[in-house]
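Complex shown without one protein chain; remaining protein chains in place.
Chain lettering (A, B and C) follows the sequence in which the chains are written, and residue indices restart at 1 in each chain.
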């Protein structure tokens, strides 16, 4: 698939994950990188005729003012990722991507995120949701037009929002839609606004964060109405990925998990935002839920996420699993995971975009539950066991391969 | 299934695993234990009508002289497993099991294992394989007769043998059989002799150790001829279990494992035997093989097993997994596993016996590959991914449930 | 020293630490235990002529109703410490100790601790501090008289109190003393009341907890006036002990600690009390302070203490130390500490009592700063480097040995 033109539109366009998506895409387009870490490059998906990396162009919304190269150099300095040589070679591509970044919205993002906004962004404060929607849609339209794109996939990689006020979850689309005209105390968070704009603009929408996004009955309605593809929430990159690979082993062996404690430390901007307890709320809930669903009972669990500045982008998790074996014998498994957050997340974003484009190409709409292995809180399914989730993706791939 | 009578015949009858099997069985028969750690007690296998724990009686072959209670108390003292109260209540049952233990053979067990033998056992030195076979068969026959058993399952839980001399793997049954009359330099290890005796006596045979056992073309032939069930090798209890649960996750995410180092320390008698390099050889090979098969490439690997006396039955593993993520970023996962070796192994032996009895009841013969999830080096299959192995067991269970 | 008679009076007499002190003392008196874990049994202190274990009798104050044997059996069941055999042999001694336990006070202990109190204890609610003081003093007098004791050492091993209201730290003894007649909103916590009663009764006082105890200028005055020995605070048993041994190494090598994160999980009653944030406050402060004092600068630190019920008395700490080496190279040290809380604390209590009796015997009064190695927040000194603290104890021992 080498002759389509596709857009990746990142919400949180100059953040750590987005910067790594951009750098990685630039590297792939310029032949500067192996395919390690990219699920969609596994031989078993070769028959899917996925779009070539050269088919993609990147843009997005952002509330700060910086550039891909500046952010990538920050990551290099603080976290010893990338290489000076790679960045030098990727620079022209990254500078081209920079030109596609537009001003995002601050509606319901919370004061911590707002504190990072530039004056230009702050000027948009007070705009009614409907106006923000219009602005976003116009940006998407311009992006598609300028680059002559066949399809655009909007991916939310912005910092985690605080839980929204009010109960948008109980509303049908007709009512939620009406609330978009309300200037104050809108229950609709920014992530949902972007989802609405994407769907109304004929784009696909993927929510890589724990924010609400399209995870509302009203948005399901809208997706059906507009024929949009969407999926979420919260990219499964580290500790939770391990939980979803390990917990099924304890279950299959009837080893009783008595407690599962997980402590996470890291120092990137996401960490700073999560240091605000209201933003952290959404995240911890997302990391903790799957155990009971896999094990069939609820062990005592504890999950902390702490901002430790010196760690930079290196998220380190320590998990302590206390379990009972035969005759009640207490045993312990512990693991530590030292992963670079953005470098784990970015390839998954690229994979999701590619898989989504493929699904769009064959004319499908609605929730892409076969992508559940990528998410901590997958929409539309209760399956959290990683191997079962991967089996769903493989089945989807086989179905396509069988009927090309 | 409450009215059959089944025998469990343990080779290495008073060893750590066997003692724990005996203690666990006594506990289950006397209502002293929960079902934690027993795979066969999972709700999903409830429809299989597995034999009740009360249907089983236990005996075996051993080269040392001791008793279940003495060995269990050693474990309590050295490793803080069981409880004084449990042992007091289980004592009468354990003493009954003691009466069923008979003298094993020393043929090809190696000098380290031989050094543990009692004078009574040493008297058998020099007996030709054929004579040992006869003795073993007579013991099995007596066991079945005395206890009026419907079926007997022989399980090898003896310490790991050194690799045998000569090339038994290349021989058909007709030739191997002839070699059994040869007194010196027989290429047939003890574990295989027990397997031959079991099959010729109408018993099933399960090899829970890395020793050869029935893992020879000649024994496949014999199993077909005698209509025997068999399976092996090497119970998957700890570090390798984790490898088989974690490696598929690295594969599914295209994270490139650069090196996987595993160090194991423990202090039980198995550890002492494995301290002899010739015995260790078989074991390390068994722990190391699966990575290449799951990952599809061969990372640098290192597996050590070291005897540290103070650890008693507590096997502690430290694994260090060095992997590359996107753009070649090096990351690290480490885990430690602090499990009590006998308490992890014993319930699996009980599960295997129960599943094997069920398979025998429905008239099947040959290799039980659906039990591959229990073994480090499963016979008859290349599947090492733990979730795929469990799926095979579940499919077997569903097949039986569908046609009861 | 085999002919004195000395009393150990434990505040929190049936708690986990106290139960282990009692069990350990009973074991030592009955020849059931090695001397492992007892600092005072090191050969280098042999010349001090410390009191023999047989010289000690044990009693204390408590707000619950139970017995040493019942509590010790709980520890055996929940945490696999002690042995059934040891407890059987120690039972008569433990039952004799039980007879010396009296009802404690609830003044300013906080609602969490209060929730454990028996009806008999609850009846004392509302008694003015002065009345509680009288009751405590009478109990101490009775203990001394009944057992014909040469000296009594009061040791606080009760659960951590919440920080007291008001500012007792600013008051001279004359004013603090006056406040003891005030029934409501007294700023004097229970731990201080016990210290006052001890000093006024001619006893020594040791505070093994982070509660205030004698750590007030007013109490220093009182100690001088009454000629009392005292010391505190907060027994250094695990994670903080390691910090005080490791941080000097980083300092001596000019390795710059960028962050030091410590997570602690455990499940005993102390843990339950610390789960109440007001009680936890005192504790975390005590664990975190020493790093800046040893390193000479303040790295980012994080200390959590979480109640995980399944852990029982096993306190597990994970520490992650992120440091810079030469040319700013970031490196990491991590450790886990799996220690049994009561078994680490109890021998230190016994050591402190013995060292304190020795100091009393030679007629000294005031703060025993040479015991600083035993405390997380040692009174009267800024020395936190463990090796320097031990050097102070050794110097004291040499001084005594030089002038016997």
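The rule is short, and it goes like this: a residue touches a chain if its C-beta (ideal position, glycine included) is under 8 Å from a C-beta of that chain, and two chains touch if they have at least 3 such contacts.
Everything quoted here is computed from the prediction, not taken from an experiment.
Within the full complex, the residue among C:30, C:220 or C:324 touching the omitted chain is C:324. Shown as candidates are C:70, C:120, C:249 or C:395; the residue that touches the absent chain is C:249. In the complete complex, the residue from C:24, C:104, C:187 or C:262 that touches the missing chain is C:24.
One chain of the complex is left out; on chain C, the residues touching it are 20, 23-24, 27, 33-39, 41-42, 81-82, 86, 241-242, 245-246, 248-249, 252-256, 324-329, 331-340, 343-344, 346-347, 373, 385-388, 390. The chain not displayed touches chain B at residues 80, 258-259, 261, 263, 265, 299-300, 302, 304, 306, 308-311, 316, 318, 320, 322, 330, 332, 334, 336, 338.
Contact between chain A and the absent chain runs through residues 77, 80, 83-85, 336.
Note that in this section only the chains that are shown with their structure count from here on.
With centres set at the average Cα position, the gap from chain A to chain C is 49 Å. Each chain gets one centre point, the mean of its Cα atoms, and the points for chain A and chain B are 45 Å apart. Counting only residues that touch two or more partner chains, chain A has 332, 334, 336, 338.
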